[in-house]
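I have a structure here, written as C-alpha cells, and I will follow up with some questions on it.
Left out: one protein chain. Kept in place: all the others.
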Amino acid sequence: MSDATLKARSPLDGYRQQFGTLEIVELNGLALVSVATPLDGEEELKKAMTTAHKAELPAVGSSTQSSVDDTRFLGLQPGQMFAMFAHDGDRAVEFVAKKLGETGYYTDQSDSWVILQLSGADVRTALERICAIDLQDSAFPVGAVTRTVMEHLGTIIMRTGHDTFVLLSARSSAKSFLHAVLTSVNNIQ
Amino acid sequence: MSQSHRIDGGQIDRSKTLSFFFNDQRLDGYAGDTLASALVANGVKLVGRSFKYHRPRGIFSAGSEEPNALVQLRRGTFQEPNTRATVAELFDGLYATSQNHRGPLKHDLLAINDFFSPFMSAGFYYKTFMWPKAFWEKIYEPIIRSSAGLGRLSGKADPDIYDKGFLHCDVLIIGAGPAGLAAALRAARSGARVILADEDFQPGGRLNTETYSVDDTAGADWASTAIAELSSMDNVRLLTRTTVYGAYDHGVYGALESRTDHLRDSGGKPRQILWRICSRRAILCAGSTERSIAFGNNDRPGIMMAGSVRAYANRWAATPGKRVAVFTNNDDGWRTATDLAAHGVAISAVIDTRDKQPLAAPSGAMIAMGSTVTDTKGRHGIRSITLANGQTIDCDCLAVSGGWNPNVHLTCHQRGRPQWRDDLAAFVPGGDLPTGMSVVGAANGALTLSAALKQGHDEAGSVAAGLGFKKTKSALPKAEDEAAEVAAFWHVGQSNARAWIDQQNDVTVKDVKLSHQEGYRSVEHLKRYTTLGMATDQGKTANMLGLAVMAECTGRSIPETGTTIFRPPYSPVPIGALAGRARGKDFRPTRLSPSHEWAENQGATFVETGQWLRAQWFPKPGETNWRQSVDREALQVRSAVGICDVTTLGKIDVQGRDAAEFLNKVYANGFAKLAVGKTRYGLMLREDGIAADDGTTARLSETRFVMTTTTANAVAIFRHLEFCRQCLWPGLDVHLISATEQWAQYAVAGPKSRDLLRKIVDADIDISNEAFPFMACGEITVCGGTPARLFRISFSGELAYEIAVPTRYGDAMIKALMKAGEEFDAIAYGTEALGVLRIEKGHAAGNELCGQTTACDLGMGRMVSKKKDTIGSTLSERVDLNREDGLTLVGFAPVNRDDDLKAGAHFVTKGNAATTQNDEGWMTSVAYSPSLGHSIGLGFIKRGHERMGEIVQAADLLRGMNTDVEIVSPHFFDPEGERLRV
Amino acid sequence: MRYSGFKVLWEGLTGNRGWKPVWREPEPKESYDIVIVGGGGHGLATAYYLAKQFGMTNIAVVEKGWIGSGNVGRNTTIIRSNYMLPGNEPFYEFSMKLWENLEQDFNYNAMVSQRGIINLFHSDPQRDAFARRGNAMRMAGADAVLLDRAGIEKHCPFLDFDNARFPIKGGLWQPRGGTVRHDAVAWGYARGADARGVDIIQNCEVTGFVMENGECKGVETSRGTIRAGKTAVCVAGSSGRVMEKAGMRLPIESHVLQAFVSEGLKPVIPGVITFGAGHFYVSQSDKGGLVFGGDIDGYNTYAQRGNLPVVEDVCEGGMAIMPMIGRARLLRMWGGVVDMSMDGSPFIDKTHIDGLYFNGGWCYGGFKATPASGYCYAHLLARDEPHPTATELRLDRFLTGNIIDEKGVGAQPNLH
Partner (left out) sequence: MIINHPLLGPRDASEFVYLGDASLIDRPDWQHENSQQEFHNYLYLRDNPAGEHRELWFHEQGDRSWLVVTRNTLTHEISKVELARDVAKERGRDK
C-alpha cells in the first residue's frame, strides 16, 4: 500500500496569456466523455438525454447545451459525441453513466486533450493562419463544433461566443500546439 | 548622374528620396519607384547578361513578365537571386547587383560565348561532348554547369520567416486593373464576400500607366477612389502585393502575398504569406502582356516594350531615352510616341509595319509606314536603328510593340486550351475553364478601356446574381474606346543579323528554324529542343513569336501549330513561402510522454519514434558510452526490476455487443472466447496475408476490450479498423475510440516487479500469482484511490506488468514507481534496453514486422485460424507465401563470440559467394546481450527451422564484414518462459 | 548522319544548313512484324533494341501525340539502381549498365551524369533497412556505400545538421546514380530506331485492338488499321485506358506525380539527395534549376496536374533538410500520370491473349528503367521468353503470392 498520493498535472500547467485584445487560456477542470450510440439505440439515448439533461442529441458538426446542468454535447461523428462538463476528478464516466445509464458506450477522454480558449476581436485573423475551416458567422456560427487539422495536428474547434473559440488538441503534442497558436498571434501583431 | 532621366508628373512621392545601390554605385530614387524605374530615372541602361551568349541586357518591360532585368537583391544570407527589378519596390538602402557575368558587368569575360554562337546553335550539346566517355562528368559538364545558372544562393539558411493562411470568399477577383475594379465594385456592392488580389503595390493596373480618364476623372484617380470605397467595406478583402499564382481544383487558388519585401528589414514578421483561397466563383482580370517583334539585334539595352516605355514616363516620371524611336504593328504603339512627346521627350521616328494612314504623331518625328527595323547598333545601349530601306536613325531607346497577348495563364492551369482570335492576332481563353472561373477585360481580349470596364461590371453582376445576392444599383464606369487596331507581324525577314525571340535564354529566329529543319516540329519539341520559354519569365514575351515562326516554317496557321501550355505558378514562388513555418524543429509536431520532463531531469538521451520522443537510455555518472548504460539497464531488469514508459503504444477502446466478434475478424488468431479479466497477444494481417501489426488486447467486460497497437502503426490500424467497422461489417454493434492519449502506461519488469507494485496498488487488490496470474488484467486503484489498469504482460520475458493511470497522473506515477522501487534497486530503462530484452526473447518488432513477412515467416503460422473469416486468412494461403524454402525467423549467434553482428547483413551458405543468387535471407535485429555476454541477432533465413546449429555467413559487404554465425533458437534467454509465470 | 564535335564545327562554319531531320515522318504501312503502342521512352527503347540487338526492323511505334510526350518528357531525370529485392535489383542494375554506355551506343548526348545519389536516414531501424538494401545492391554487382553523419556532412555540408526535427544520422550512397537529360533519351532512341528502319508514327491514336478468334492481330488507330504479328503495349500512365480495349483489368491504378523546377541558379547541389523522414528529393540540372519532387498526390487520376497540399508538403521537406533553398523560387510545377502497381513493381509480360504483350506498372520510377525495360521487352518480343533479369515481373504474381514489395505496404498503390 502506497503512502504517496498522485498529484494531477494539466498539459500546460494552466497556461494563460494576454496579447493585446487577444486572450489565450488553457481550460482545466473540464471532463470529456465520449458517448457512442449502440447500434439501433439512438431513440433510447435521445430519451435518456431529454430526461436527464433536457438536451437534444447533437447533429454531427454542432453542439447542444443541457438546460438543467452545464453539460454540452459535441456532435463529432456519426454515432459518437463528447459530453463536456465541469469536473475536476477522474470519475467522469461514472457521472455520465449515472445520468444516461446503459443507453451509450462511454470512454473517458478527459486526459486526452489540451484545451485552449482563444478570445478577442482578432481571434479569427489569428486562426485563419492555421485553420482551413471557414469561421465566419454564416459558415461556423456560435455552437458549431468540428474536428479538423492545424499545423499537422488534429484539432477539435468549437465556437462558444462571437469572438471566442475553444480548441482541443492531443495532449502529448500540447506544447507544439500552443507554439502553433502563439506563432499565429505573433505573426498578425 | 543623379536621376538624369527623371521627368515631370508621375505617381511617385518626390518628398521621399530613397538612396540605393546598384553594383555598389549609390543612386537616388523616390518612394513609389520600383528598382527598374529608379534605374531608368538614373539613365542606367545595362543591367545584366543573357543566359547563353552573355549578351548585354537592359530593362525590357515594366512588369512581372520581365526577361532581362534580373538582379541579386540584398546581401549576405538575405541575398535573393533572379529578382525582377521591374517588380522590386524601391526602399532606402536597397542593395542590388547584376548577375551572370565573370568580371565586371561591362566587361564580362564569358561574352566570348557570343563569338562562338555559330557553334552553339539550338541543341548543339546533344551532338557532341561524347568523347572520351570519361570527360563528361570530369570536364565538359563542370564547365557547362559553372557557366550556366543565373543568380546565386547564399548557401546559408534563409533567415526570413514565412507564414500561410486560408481565406474563403464568394467571389475572388484576380487583378485590380480597370476590369477588376469595375467587377469588385459591383460584386461588393451586392453584398458578396469579395477578395480582390493584385500583384502590384499600387492597384489600378494600366489605369496608373496610361493617360485615359474614367467617369471624367484621370484613370489613376478613379482607381484610388474605387480602392478607397472597397477598403471601407467589411465584406471586401483587398490584397495588394499579392500574386494569384495557380488555379487548383474546385475553386481553390494559390496566392502569394509579399509583406516585407518592400521594407529594409522585416522586423521579425513573416516576409511572405502563402494564401490558399477557397472561392465559390472567380473572375480573372489579369490584363494582357505586350509582345515584341523579332528583328536584327533586337536585344540591345534600350530596346523595350512600347507600353512599358510610356509606363515609366506616365507612372514613374522616368524616360528610358531622350531620343526615342517607336516600332509597331498596331495603334497602341503610337500612344508611346504621343505620351512621351507630351513629357517633352524627343521622338526621332515612328515605324509602322502596316501600310496605312499614319496616326497622329508628335511633330519632328520621322514617320515610316509599311516599313520595318532590320538592324540596330550600340554595344551597351542602342545608338541607332537601320530601316528596311537602309536608312539609319539615331535613338537611345527603341519602343517596340508587336501587339498584346491576353494573360490567359490561369485559364490553362487545369484543362483549358486558349483559342486563336485573328482580329487580335492573339490567343484568348478557350473552353474548359477551371470550375467557377470567368474571364473579363484584356485577359479576355477586351483590349480597350471601356470594353474592359463593361465586361468587369457585367460579369460581376451576373456572378453575384448567380450566387443569390441582391441586385443593387451600381453604375457602369464611363470611358472612351481608344484605337487598338493591330495587324499580325512577327519577325523581320530581311534581317540577316540574329533576331531574338527569347531574350533570357538566347533563342533566335534561326534556332526555331533549325529546330524545324531537324524535325523537332511539335510545339513541345520546339520548346524542349531550343529551351524557348523555359526561362524565369516562362516565355511571357517570347512564346508567341516562337510559335509564329514555327507556323511559318510548317506552312500551317498558328492555331494549327498549337500553343504551349501555361503551368503554375503564374510567376515564380519562393520555396520558403511554400514551406511556410514547417522548417527546423517546427517541420513536424513533437509528441511527449507524461514522463518526459522527469526523464529529462534524469539526463536521459531521447530518440525520435515517429513524432514521439522516447527515452533511449538513462546514463548514470561514470558511464562513458551508451552500451554501459544499456547493459546495466537490461541486467537490472533481469536481476531486480526496471520501469519503462510505454505510453506511446497505440491504445484503442473497443466496445459493443459484437466487440468480440469484431476482434475475431480483424485478428488472425481467435478472440471470441477470451475471458473477461484476461489479456491475449494478437496478430493482425493485411488482406494480402502479410503480417501488419501486433499487440495485446485485454477484455475488461463482456462488451469492452482495450487493444494495443505498435507505436508506429497506431494511426493506420485505427483507420483500418474503422474501414472494417463501417464498410465491411456495418451490421456489428462495435465502437472504436483512441485512448492512446488518455493513459500513461509503464512497464514494470523484473523479479521484483510484484513487490514494487504491492507498494503502489491499493491494499484491497490482490496481485499474487494466484489471484493475478500471467496474462491477467483488471481495473484497479492505486496510491489511495486513483483509478488504474493493471496488465500482467511481459515483453522482456521477466515477471512483468504494465500499469496505466490517467495521463494527468503520469508524471506523479513515474516518480511514485521510482520511489517505491528504491529498496529493490529499481531502475528506469529506455528503448535500447527494451530492444535488448525483446531480442533476447526472440520477440518480433518493427524490423521483423516490415510489411514483407507472413505469420509463417515469423513462426506464428499456427496462430492463423482457418476456422473463421479473418482479414488476410484467404490470401495468406497462396503457394508462394507457403513455399518449402520459405523464410523463417530464427536466432543467430556469432561463432566467434567476440564478433559484433550487424543488422542488414545477408545470409549465405558457407562457402558460397555473396551474390543475389546465393542470397538466403537477412539479419533484422541485433543486440549485445549482457546476460549471454555476446552479440545476438534475429533474422530471416530460408528453411531456418530445419537448420538449427548450421553455420552460415552473415555477409555485410557494405561494412566489409563476413561473419560466421550459428543458426539458433530465437529464444536466447529462458526459452521455456518460466520466469514470467512465477 | 553521325554527330560529333567536328560535325558541329563544320556546320557552324557553313551556317548549320546540313543538319538532317532526326526521324522521318512515315505513313503507317498495312502491317508490321511488331507494332509498339506508345512512343514514350520505353516504347522507343524497345524499338531501338529490337532493331539493334535482335535484328528486327519491320516495326512501327505508334504514338497518340508527339514522341516523348509521356513520362519520359515529364520526370525528374534520376537514374539509380538502389533496389533491394531479387526480383528488382538485377533488372535495375542492368539498366544502370546500359545507361553507362548509352550515348556512345546511340550517338546522342543524353548527358548521363553520374554525380551520385544519397538516401538519408534518420533512425536506427531506417539504417538497418538501408544496410539490408545496400548489401542486396552489392550482391547484385551494384555499388553502394553506407555513410555516417560525418560522411554526409562531407558531401552535403549545406544540410541542416544542427536544428533538424529528424536528425540526419547517415545515408545510403550510390556513387553511380545520377541524372540524365530526359527528353534527349527519347530523341536519341527515336533517332537510332529510325535510322535502322523503324517507322515512328506520331499523332496516331490506338482506338482498339484487332482481335481474330481470341488472338490479337494488330491495332485500330486514328490513321487506320495496322496489322501486326505481335502487339506490344507500352503506355505507362494510360495502361488502364488502353488495356481496357482488350477487356483486361490490371493490378494498376493511375495516379499523378508532381514535379518541380526552380529558377536557374549557380551550382549548389552536387548530386541527388533524398530526404528519409519527409517526401522530398532534389538534384540540380545542368542549366542550374533545382529539380525536385516528392510523393504522389494519392488519388486516382488521368489529369496531368496535381493539387497544392503535395506542393507544400514537398517544399516543407525541402526546407526541413535544406533551409538554404528558401529564397530560390519555384518556377514551374507539372504532373505526370503514372501506373501505380499493387506492389510498387512493374510488369514486362505476355498477356493471356495471344499476340498481345504488356509493359507497364512503373509507378513513379520508370525513367531510370528505360534502357532495361526496352531491352527486356525487346527480348520477350523477339524470343518469347523473359530476359534473365526480368523473370519475376509477371502479371500473375499476385495470384501466386510472389509479390515484389520493396516498401512493404501491401496492395495499396498510393502507398508505394
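Letters A, B and C name the chains as they come in the text, with residue numbers starting at 1 for each one.
Just so we're on the same page, a residue touches a chain if its C-beta (ideal position, glycine included) is under 8 Å from a C-beta of that chain, and two chains touch if they have at least 3 such contacts.
Just so you know, these numbers come straight off a predicted model, no measurement behind them.
A.B. asks: Check the whole complex and report which displayed chains the hidden chain contacts.
C.D. replies: Answer for the hidden chain's contacts among shown chains: A, B, C.
A.B. asks: With respect to the chain omitted from the figure, which of A:P78, A:G101, A:P141 or A:G161 is a touching residue?
C.D. replies: Checking each option in A:P78, A:G101, A:P141 or A:G161, the one touching the absent chain turns out to be A:P78.
A.B. asks: Looking at B:T874, B:N896 or B:N962, which residue reaches the missing chain?
C.D. replies: Within the whole complex, the residue contacting the unshown chain is B:T874.
A.B. asks: Quick one: say which of C:P28, C:P125, C:G192 or C:G240 touches the chain that got left out.
C.D. replies: C:G240
A.B. asks: Quick one: say which of C:S254, C:T351 or C:T370 touches the chain that got left out.
C.D. replies: C:S254
A.B. asks: Which residues does subunit B use to touch the chain missing from this display?
C.D. replies: The list for subunit B reads 248-252, 278, 414-415, 435, 687-688, 715, 719, 722-723, 726-731, 869-870, 873-875, 877-878.
A.B. asks: Touching residues of subunit C against the unshown chain: what are they?
C.D. replies: Listed in rising order, the touching residues are 238, 240-241, 244, 249-254, 298-303, 307, 309, 342, 398-399, 411-414.
A.B. asks: In the complete complex, which positions of subunit A touch the hidden chain?
C.D. replies: Against the left-out chain, subunit A lists 59-61, 76-78, 80, 132, 139, 146-149, 154.
Throughout what follows, only the chains that are shown with their structure count from here on.
A.B. asks: Just the number, please: Cα centre separation of subunit A and subunit C in whole Å.
C.D. replies: Centres of subunit A and subunit C (C-alpha means) sit 49 Å apart.
A.B. asks: Could you work out how far the Cα centre of subunit A sits from that of subunit B, in whole Å?
C.D. replies: 33
A.B. asks: So the centre of each chain is just the mean of its C-alpha atoms; given that, what is the distance between subunit B and subunit C in Å?
C.D. replies: Those two chain centres are 22 Å apart.
A.B. asks: What are the residues of subunit C that contact at least two other chains?
C.D. replies: Residues of subunit C touching two or more partner chains: there are none.
A.B. asks: Touching two or more other chains, which residues of subunit B qualify?
C.D. replies: Within subunit B, the residues that touch at least two other chains are 164, 276, 582, 586, 588, 590.
A.B. asks: Along subunit B, where are the residues that touch subunit C in the complex?
C.D. replies: Subunit B residues touching subunit C: 51, 78-82, 118-119, 121, 124-131, 133, 136-137, 141, 144-146, 148-158, 160, 162, 164, 246, 248-249, 252, 254, 274, 276, 413-415, 510, 514, 517-520, 522, 524-525, 528-529, 531, 534-536, 538, 567-569, 572-576, 578-580, 582-588, 590, 607-609, 686-690, 692, 846-847, 850-852, 875, 878-882, 902-906, 914-916, 918-919, 922, 924-925, 955-959.
A.B. asks: Hey, which residues of subunit A end up touching subunit B in the complex?
C.D. replies: Listed in rising order, the residues of subunit A that touch subunit B are 1-2, 4-10, 34, 36, 38-39, 79-80, 90-91, 105, 107-113, 128-134, 136, 139, 151-153, 170-173, 175-177, 179-180, 183-184, 187.
A.B. asks: Taking the complex as given, what residues does subunit C use to touch subunit B?
C.D. replies: 3-5, 7-9, 11-13, 15-16, 19-23, 25, 65-66, 68-69, 73, 86, 89-90, 101, 103-104, 107-115, 122-125, 127-136, 138-141, 144-146, 158, 160, 163-167, 181, 183-184, 187-188, 202, 262-268, 278, 284, 286-288, 303, 305, 307-308, 311-312, 315-316, 318-320, 323-334, 397, 399-403, 405, 407-411
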